[in-house]
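The complex is shown incomplete by one protein chain, all other protein chains being positioned as in the whole.
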Amino acid sequence: MRRILLAGIALCVAAPALAATLSSPAAEQKAFQTYFFNKFPTVAHDDFVNGPYALDAGMRAQWKDILQFPPYQFSIDNGKALFSAAFPNGHGYGDCFANKGIGITQNYPMFDAKSGKVMTLELAINKCRTENGLKPLDMSAGDMADIEAYMASTSDGKAFAVKIPNDPRALADYRAGEAYFYTRRGQLNFSCASCHVQGAGDHLRSDVLAPALGLTASFPLYRSAWGNTGTLTRRFMECNVQVRAVPAKPDSDTYANLAYFLAYMNNGLPVGGPGERP
Amino acid sequence: MRNFVGNTATKFFVAVLMLGSLGGVAAHADTSKPVVTQDMALAALTAADAEAQKADAAGVQWTTVPTLLKAAHFAYLYGDYSGAAKKAGMAEAQAKTALTEAKEQASLWQTQVIR
Amino acid sequence: MAGSILVRASSDGTATTVQALIHHPMDSGFVKDATGKLIPAHYIQVVEFAHSGSVVLTAFWGGAVSKDPFTKFSFKGGKSGDDLSISWVDNLGNKDSTTAKIS
Partner (left out) sequence: MQNTKTTVRIKSGPALTRRITLSGAAAATLAALLAPGFKAAHADTAAPMADASAYPAKAFAQKSKDEAIAALFNMTATASDQITFDAPDIAENGAVVPVSISTTLPGVTAIAVLALGNPFTLAAAYQLPDGTNAAISSRIKLAKTTDVVALVQAGGKLYSVTKNVKVTLGGCGG
């Protein structure tokens, strides 16, 4: 907290020069993880991917019960069928991904040098479809969530390894995601950090606010509130509406860069997807 | 977005007002509140729409603004010019605030970064 | 709905533990959809679990059983390779059934 106060004072003195004081992504990632490891010293590092279940014993017990036979099992099975089916032109999803798409979700989002943009798994799946003459899928739930659930299940437990290549465009995308994460918006004037950094671990009525570290590691999620499996894009748009900010387009760079920033912060933590949440 | 409730309330409000204003105009001129003419309402709507478009373009719009604008246009359509002007004014103010919020945050966000 | 039932049945020689997950909306009839219209009641009413032809559990469910309902129980006997059959019928008369091997 002291550092933030000091930073606040510095702001009045040299606002224009502020941009220069941001450290490198790697340094920021170290600070980010250390902040949460210190804020929740009793939480095992890998447990951060389980969000509220790492912080609330009662919820954890119910989660363990549900994990015996999780309802997202249907998503995984449906996703596997969709993933394995060949496209009309004979190709398949496997042809669009490294290692035939098996055990690779820990590398996403991935910066694509050709387009100069961040490719989340959802964007990559839709890109694969359009390249093979198919309509892109709805990026919030349904088949997209099921395919992602299957792909994530093949990476279960692998450590996140999101890379920011030595390319100014990649760094710019990372900074854009970072800016979005810390920018207050909507009539409620909250940023993602308001709830998931300052408010991490607190209750919002019966919800426990998950720490930002590991926040996106268990997507796609089967939420009891949704009654089906949903993607990270769906959750981003839902959070926007909850602070009364009009959401961006699902396939916008805004959300891809935000996912890029958050996933980079998860590096080293295990893939927790598909996950289950209240 | 659950603006369902807002619409019902607005319809009810408009209906009551329409009856009231039809009777009111003939019977007596309400001196305390200046009569909002159609032109004044239209001007307010135009200004609100313009400001809202700026916030939309900047991607910083609040979900409350489109709801208010819809209600304002609805009121205008039914001849409730004072209601339309009031809602348009609120919509414009909120769109302006959304833009200001974004401008401030453009530099403020960096103070929140975990270092 | 073909394939609506997922089963995990395992025997330790003396008893068999059964876990079943059934893909079904289990609409209670009290929930409204996005447009405010009530979603009509549509839930599984009877589920029959049988081991090698004889009943080991009968479940009767109301609208208050969760979506994609889960059931776990165990019964004495049953060895790996035996058949475990599950069938359900809902309030609209839809049915589905499956037979799984106890592992």
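As written, the chains take the letters A, B and C, and residue 1 is the first residue of each chain.
We take it that a contact is a pair of C-beta atoms (placed from the backbone, for glycine too) under 8 Å apart; a residue touches a chain by one contact, two chains touch by 3 or more.
All of these numbers come straight from a predicted model, not from anything done at the bench.
Where subunit A meets the missing chain, the touching residues are 52, 58-59, 61-63, 65-66, 68, 71, 188, 195, 204-207, 224-225, 227, 241-244, 278. Where subunit C meets the chain that is not shown, the touching residues are 15, 26, 28, 30, 45-48, 50, 53-67, 69-77, 83, 85, 87-89, 93, 95, 97, 99.
As a working rule, only the chains that are shown with their structure count from here on.
Contacts between chains trace an open chain of neighbours here, each touching only the next in line.
Mean C-alpha positions place subunit A and subunit B at a centre distance of 35 Å. Centres computed as Cα averages put subunit A at a distance of 34 Å from subunit C. In subunit C, there is no position where the chain touches two or more neighbouring chains simultaneously.
In subunit B, no residue touches at least two other chains.
Contact residues of subunit B toward subunit A in the complex are 1, 56, 59-66, 94, 98, 101-102, 105-115.
Here subunit C touches subunit A in the complex through residues 6, 8, 19-21, 23, 67-68, 70, 72, going by the rule given at the top. Interface of subunit A with subunit C (complex): residues 66, 68-69, 71, 73-74, 77, 227.
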